[in-house]
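One protein chain is absent from this view; the other protein chains keep their places.
A, B, C and D are the chain letters, set down in written order, and residue numbers restart from 1 in every chain.
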Amino acid sequence: MSFDFSILVLAIPFFMFLFLGLVGVKMGKKITGVVGTIAMGVTLFICYSIAFTYFFGTDQGQISAEGVRQSVLAYDWNWLTFTDKLVVKLGILLDPISAMMLIVISTISFLVHLFSLGYMSDEYGKPEKGFQRYYSFLALFTFSMLGLVVATNIFQMFIFFEMVGVSSYLLIGFYYTSPAAIHASKKAFIVTRLADLFFLVGIMILSYYTDTFDFNALMASPESALSSAHGQTFMGCSVMAWALTFIFIGGAGKSAMYPLHIWLPDAMEGPTPVSALIHAATMVVAGVFLVARLFPLYVLEQGSMNIVLVVGAFTALYAAAIACVQSDIKRALAFSTISQIAYMMTALAVSSAPGVGEEGGLGYMASMFHLFTHAMFKALLFLCAGAIIHAVHSNENSHMHGLHKFMPITSIAFLIGCLAIAGIPPFAGFFSKDEILVACYEKSPLWGVWMAIVAGMTAFYMFRIYYLIFHWKKHEVKEGHHAPHDMQWTMTLPLIILAVISCVAGFIPFGKYVTADGQALHTHTNWPVAISSVCIALVGIGLATKMYFKENDLPSKLKSKFNGLWTAAYNRFYMDELYQFITHKVIFQKVCKPIAWFDRHVIDGTMNLLADMTTSASFAIRKMQSGSIQSYVLYYFLGAIMLAAVTMVIVLI
Amino acid sequence: MDYSQFLIMPQEIGLLVVFLLVFLYDTFMPDRCQKALPTFTTALFGLYTVFSFFPVHSGMAFAGMFESSDATWAMKAILNVGMLLVLLQSIKWANSEFVAVRRGEFYELLLLTLFGMFLMVSARNMLLFYIGLETASLPLAALAAFEKNHYESHEAAAKYMFTAIFSSAILLLGMSFVYGLAGSFDYNVLASALGDKHSALLIAAVAFVVAGVGFKLSLVPFHLWTADVYQGAPTAVTSYLSVISKGSAAFAFLVILVQVFGTVYADVWKWMLYAIIILTITIGNLFAVRQRNLKRFLAFSSISQAGYIMLGIIAANTLGMTSMMYYILVYIFSNLGAFAVIAAIERQTDKVTIDDYNGLFKTNPWLAFTMMIAMFSLAGIPPFAGFFSKFFVFAGALKTADTAVYILVLIALINTIISLYYYLLVVKAMFIRQDECSIPTLKSHWSEKTGMILCAMGIILIGLVSCIYTFLNGVAENSSSLFNLI
Amino acid sequence: MEIFSNILIYFVIVPLLTLAGLALCRNKGIGAIRTVAVMGASALMILAITLVVMFLKERGAGNNAEMILTASWTWYAPLNVKLALGVDGVSVVMILLSAFIVFAGVFASWKMDPLPKQFFLWFFLLSTGVFGFFISIDLFTMFMFYEVALIPMYLLIGVWGSGNKNYSAMKLTLMLMGGSAFLMLGILGIYFHSSADGNLTMNVLEIAQNNAIPENWQLFLFPMTFVGFGVLGAMFPFHTWSPDGHASAPTAVSMLHAGVLMKLGGYGCFRVAIYLMPFAASQLSWIFLTLTGISIVYGAFSACVQTDLKYINAYSSVSHCGMVLFAILMFNQTAMTGAVLQMLSHGLMTALFFALIGMIYGRTHTRDIRDMGGLMQIMPFLGVGYVIAGLASLGLPGLSGFVAEMTIFVGSYENADVFRRVLTILGTSSIVITAVYILRVVGKLLFGAVQNEHHKQLTDANWFERLSTTTLMVSVAIIGCFPNFFVDIIRDSFVPVVNALSDFFPVVIR
Amino acid sequence: MDSVGNLIIYAIAAIAIIAFSILAVTTKKILRSATYLLFTLLATAVIYFQMDYEFLGAVQIAVYAGGIVVLFVFAIMLTHKPGKDAEPLSSHKKWLGVGAAFAGAAVCAGALFSYGKFCCAKLLPGSGFDIKEIGSALLDTDKFGYLLPFEAISILLLACIIGGVVIARRR
Partner (left out) sequence: MYLIPSLIMFGCGVFGFITRKNMIAILISLELMLNSVDINFVVFNRFLYPDQLNGMFFALFAIAIAAAETAVAIAIIINVYRVAKKVDISEITKLKF
């Protein structure tokens, strides 16, 4: 089976974007949503068939004689010629991770489309204002994300990085009348843009030395790609290390690694399904995907890899710590996402090259595995949160409490999600997280312990959220409001589907399909690690149960005891304030304003000064024309005399 | 005693014939026919202008005193065209209440001064040049005093007269030094006799000659009379003064400088002109910036234009000469276009300040249009002729391949920005200012209209039709022997 | 006549005929005036597209001459001034750009009041200058058309502008003419050194062929010409005419000015300054690189704090046009191609911006972003248009800005010397600053709550406004989506200049 | 020619020129000024005579002394009530005038005397031009003929007559 039809994966969403955006305005809102969802369903089907064909088809020779899974270049068009060698192509590259990502994206996107039909309507099922726009943007986002994962070259990836950023901007700012949404969307865009700047510089450096953007060419022999810089160094590090670090920064921006994470919590201002799609499952893993794509290069350039490791590990702990104290459930989930993505990053960073030692490439596999499972259960959690928010019209957990009785389906689905993320077997999270921990211990016990602690914290804060939403105390129904209840089928169905996936995804033999070198990686459970991690998770859950299951004053006691720490964590360790200070106080006030002043007063002033000088010179010499003939003649005569005298002096002397 | 030598000067003789006929008409025709005198003169002069386009024999006459060449012929033809325009524009004015009694004299004097200018252009002898110069300037004092009912007219005449006599004294002083050095007045003889020795006397001689002729060209610092006279004199006379008189003087100046003082070009008068050009352009511009009276404004603008004309002289090559003649031609059309509008408005409303012109476009679009293209042409904006003439003058100057001249041209170019500023002020008043216009919709006389249309056509066509420049270049090439000494 | 068999000459003839047609219209006959203007603009558009097709055909047929469709007729023989025509890829796309913007400009000024006839007269005179400039390969005619294009600005701003228009119009005109003063000297200097054997010529191709300008003269003339054109290209510190001028100009004039006129600067820098004087270019490029590098960042930073919509775009133009000159000075094919793409992109996108601003201003009567807000709800079409323009400006892939900037950056980085690379990276930072100010405006202007109750009654765009802006939006998207079409046209045009430079400068041609 | 007598006559004439020139421009009474001018012109004529240019001397006396000075006197009579003094000069202006005059004279003198040819020049015996020669030269067209200037100046004078008429007419 050929992959010619794979172009539809991109074409359908893009067409839907234009169609819904231009024509949709004229159509009914409901129809728009349904059309969009159906189109997404078709895309979903195509993605699945591609992935199926790729992984299980045998007639295309995707698996070479050595058992290596080959990548397939389905399309490759010249799009923009830079130089004879550096040509930006747009195409479709299918390999294990991109096929896997196709599944992830299309699944979640479809479910979010479906979920949004209900979410974006009011209680009576009437679609909100801007419904068409919403679906149009969703289609655009899906298009961009799919384009990103199938990128054949690093520049295409950059292009879609940008596209993803913009569609994320548009979706976060969907409620464009709300100042917070505007602010958040702006912040998201600018922070990721800043990261993309580094990405771009990284690409420029990389491509300058290697003379190609193409992944296949880069991967064909990573050693020669790295050595094409001929050992040139810049500030003590090899240029390639710089390039890879910069590229990582680009990824870190999208993946919300510290210190570029600040946009993600704010991005929760967008509609919750959007958060589920973009800020939990797909876009935020773009950075991980990027590093995974270039893994063969990174693995050879340990300097850069160590940076990835340190950043990843730190972010995991940092975000987990903040997540423990957030009161806004979406923010808490957002920090949880940051932490989990940092987990994946760390996993990549601790991975050794495939074939090195017994567990070579395990981290890579584990990272991808976790990416997959996390996408599912985090989307589940977010959609649940969406359902809850839709029911109670608030993000604050103080407005929730005790919803278990009102929304049983949601509650169970959320619980499954929590168990999955906490790493309790047999839910999906356990398997992937376990592999990561193994890989970390492989690298160094320090990192293993570190990540295990993070896992424990994860379990704690997830259950904290769970208890605060669904238990703690009885829910108070405000007057004039309906009692919260489970939603219509379009909203519950996605929850159920995702819950099921979260339950069973762990049993997928991931190592067989998605590995760094394309060869199947046979994993085996590392029992000590597995047991210890489950124990730590259980400790976390227990702690949370103790503190938050029933209403009590233990949390507030602890809060007052560690007030400083608590406040710092609640305020996200003041990172936002720091940024605020740098951007507003330093850049805006100390750079932009002075420059604008300089322009108006010095540069423009100089021009005006020239004009004024002319005018005043004109007035100054006015007296020459005094009206008296005698003075005219005096000037005349002296002029003639001077002319003669000066010339005499110059010529004769 | 070969009187047939007079035949070499058909243009001058033709001019005298015109003068004679006008004189006779003025003297002997009955009073009722006198009103037709301006039209008669203009028509006659028009015929003569056509006649003057016929080529003449080149050659020297009167033992080298008088030269007739393609260049002088072309120059005179250019002057004739300008003169025709001036005559056209003045028809209505000459018949106005206060001038009518003296209109015959007006035309006679104009024609005689033109004759003087022709002598200047053709003179190859200092004596003849001097006589020509005086013939061209003394009657102008009488013309300046023409509007007896205006005090300014008298003041202008007095200022002109005194400065003119003073300048002629200076010129004579310079000439006497030249004579002392070389013992002759013939250009050819002088050139060889002066040699290339730089004595202080020679330098003083050059300086005084430059000063003397600089008066006619109103070069700074010999220019101070200009503005007052232009403002005070009747507009017809001002336009005549500003273009014809200046154009002829420029050509004669070129001939004297390159032919007589050619040997000391590089050391002496190039640098004199260098300084004078910078001063002329800059000071003319600086003064023009603040003027509110349009005639005075054009006076200063014409001072700075004279600086640009001088660039053609400092070039001292055929390209420069061509460009200078071309510049004069273009300048005639542009300046006369502006003066035509001013005269038409002044005649009917007595308004001459820029502020009076506010919103002119609304009441008199065609006048405003003519004025605008005249201004643009003076400022050197394409596609009007002024652009071409400026470009060519600069090209001529730069052909000297002298770094200093590059700097000179740069200064001149920077000055064009200032000049653009004040020309745009006029345009701004007419087009942009939204005030109520104090000038009602006017009906111009047919002669004024014709004059303006001719000027406008000239401004537009002279630049685009390249054959004029090419032709002038051919003429200048024929006279390239002028530059043998450079 | 032979002269009429060359398609290029029609780019001058058509606007002139339009001028004549307009002159025949009655002052009040707005219908006739519009008809003539639209016909003229459409004819130009058709001509431009035909030209592109012809160009591609010629190139496809293997005509690899540096310029095609060349023809020349002697005009001023004494100075060897010729009416020399010819186009290469760069001029072709510039002509295309101009035609589009003129077309959009006519519709943007559909309701021009007062004096519509005079407005269109000046408008088409300006177009004549622009097209004439791009089709000429003779320095004299180039310069002439260049000035023809400049001077109508004065009246267009002065008569039909708003705000402090007298000051702005005068400042703009004087500064641009100041630039052209230097330019004139430069051109004459080039002319007088154009040939070693005395056959002086004004023809660009011949001058380049002769390559006879002595090196010390190049060092003098190069700054003259570069600054001369650079003023129009809004090079720091000669850019201050731009904010004031744009702020006061009427919509269509801003469009044409930012869209096309400023491109004359970049085009001239390349065609005259660098192409003819490669030695000086390589020697002095560092000065101008620094200046243009400053332009990029400086313009962007300045734009961040402006509150007037037009000022924001004017400063943004400073930044973007700085990038054009910056890229041209990078001396390699890629960066120069990027420069042309950037000219195209900036032309269309800024024209779009100004058109939209004009339309918004026409409704709200304010351009201060502090007084506006939530316009997206009131006028969604204009709002979406503004967002698209903004996204193009900040470099969204799929729109033109991205393509151009990326080509520039990648091309600039191809240079091996550290100075250029550092500048390149500095320049790249502008993509972030651009995002900041664009999003700031979009956020304040379009999003949020409606600031002014009166604005709620306002209407969205009419058909002609939609036509005008849609033309531009589609063009922006076409360039963004199919850049290689344009790159293929443009790229080879830079081979001669890069070859000339390579004698003096270690150009990396890869 | 180069005799002591000549020298004495010359010295007298020169001193008269210098003295009367200075007096002409410094005297307060305008009529006296005209009178001093007359003396200056006459002294100049003496020098012309001494240099054997009798015709020129005669013209000088006739035109200048006879014509112009009379014209001046008439003008003074027309415009001045008798016995009125000119106002005193402002010293500021006076010094300016002195300065300018000296500067001019100095430059000219410097130029003239640095040109060595004049210092050693001697007055050679005159070759004796007679009036007839001058007359024929005036109407000659050949070398050293002045027909054209002669005609031209007649036109100049005509122009001046017309001009004078124009100016003098009351209306």
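Operating definition for what follows: a residue touches a chain if its C-beta (ideal position, glycine included) is under 8 Å from a C-beta of that chain, and two chains touch if they have at least 3 such contacts.
Just so we're clear, the structure is a prediction, and the values are computed from it rather than from any experiment.
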Legend entry - Touching partners, among the displayed chains, of the absent chain: A, B, D
Legend entry - Contact with the hidden chain (one of B:12, B:108, B:134 or B:448): B:134
Legend entry - Residue among B:157, B:206 or B:237 that touches the chain left out of view: B:157
Inset, instruction - In the full complex, which bits of chain B touch the chain not displayed? Write them out. - result: 126-127, 130-131, 134, 138, 141-142, 145, 151-152, 154-159, 161-162, 164-166, 168-169, 172-173, 175-177, 179-180, 183-185, 227-228, 231-232
Legend entry - Interface with the unshown chain - residue positions in chain A: 622, 625-630, 633-634, 637
Inset, instruction - For chain D, enumerate the residues touching the unshown chain of the complex. - result: 10, 13-14, 17-18, 21-22, 24-25, 30, 33-34, 37, 40-41, 44, 47-48, 51-53, 55-56, 59-60, 63-64, 67-68, 71-72, 74-76, 78-80, 86-87, 89, 93-94, 96-98, 100-102, 104-105, 108-109, 112, 117-118, 121-124, 126-127, 129, 133-134, 137-138, 144, 146, 149, 153, 156-157, 160, 163-164, 167-168
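The rule is short, and it goes like this: only the chains that are shown with their structure count from here on.
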Legend entry - Between B-C and A-D, the pair joined by more C-beta contacts: B-C
Legend entry - Centroid distance [mean C-alpha coordinates] between chain D and chain A, Å: 102
Inset, instruction - Could you tell me the distance, in whole angstrom, between the mean C-alpha positions of chain B and chain C? - result: 42
Legend entry - Centroid distance [mean C-alpha coordinates] between chain C and chain A, Å: 37
Inset, instruction - For chain B, jot down the residues that touch at least 2 other chains. - result: 200, 203-204, 421
Legend entry - Of all residues in chain D, the ones touching two or more other chains: 107, 110-111
Inset, instruction - Going by the contact rule at the top, pick out the chain B residues touching chain A in the complex. - result: 158-159, 162-163, 166-167, 170, 198, 200, 203-204, 206-208, 210-211, 215, 220-222, 224-225, 227-228, 267-268, 271-272, 275-276, 283, 286-287, 289-290, 418, 421
Legend entry - Of chain C, residues touching chain A in the complex: 171, 174-175, 236-237, 239-241, 243-244, 298, 301-302, 304-306, 333-334, 374, 376-377, 391, 394-398, 402-403, 406-407, 409-411, 413-414, 424-425, 428-429, 431-432, 435-436, 439-440, 443, 446-449, 483-484, 487-488, 491, 509-510
Legend entry - Contact set on chain D toward chain B in their complex: 107-108, 110-112, 114-115, 118, 139-149, 152-153, 155-156, 158-160, 162-167, 169-171
